[in-house]
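Only a single protein chain was left out; the remaining protein chains are all shown in position.
Let's turn to subunit A:
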Amino acid sequence: MEAIVSIAIGILTGSGVWLLLRPRTFQVIIGLSLLSYAVNLFIFSTGGLRIGAPPILQRGEAGTLAQYADPLPQALVLTAIVISFATTALFLVLLLAARGLTGTDHVDGREPER
């Protein structure tokens, strides 16, 4: 299973990085989305891949890591997901404003000279 998730992270990272290096703002925003999936998955996976052990305790119980998946990376990723939505929104608005101001959607705010 670890191999599958690793490859998935690799593919998401690769596609994200490729798009990050593209000249159009929309490509960059899509790239950032893909990259944030990759990073979230990576952080999540640092807690180990456990099946059927969500960190939901029984009432009155002091749990152990043997019974339950590591909750800490999950908590980290949960806020990261929400924040990445916020940054995507911010970037989108910047992109639109830049396009309105400069008339181009190139990341440098002007078309490259040919």
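As a working rule, contacts are C-beta pairs under 8 Å (C-beta built on N, C-alpha and C of every residue); 3 or more make two chains touch, one makes a residue touch a chain; residues count from 1.
The rule is simple: contacts and distances are computed from a predicted model.
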Exercise. The hidden chain: which UniProt name fits, "Monovalent cation/H+ antiporter subunit A", "Sulfurtransferase TusD", "Putative ABC transport system ATP-binding protein" or "Beta-ketoacyl-[acyl-carrier-protein] synthase III"?
Worked result: "Monovalent cation/H+ antiporter subunit A"
Problem set entry | Those residues of subunit A which, in the complete complex, touch the missing chain | 1-27, 29-31, 33-34, 37-38, 40-42, 44-65, 68-72, 74-75, 77-79, 81-90, 92-97, 99-101, 103-105, 107-108
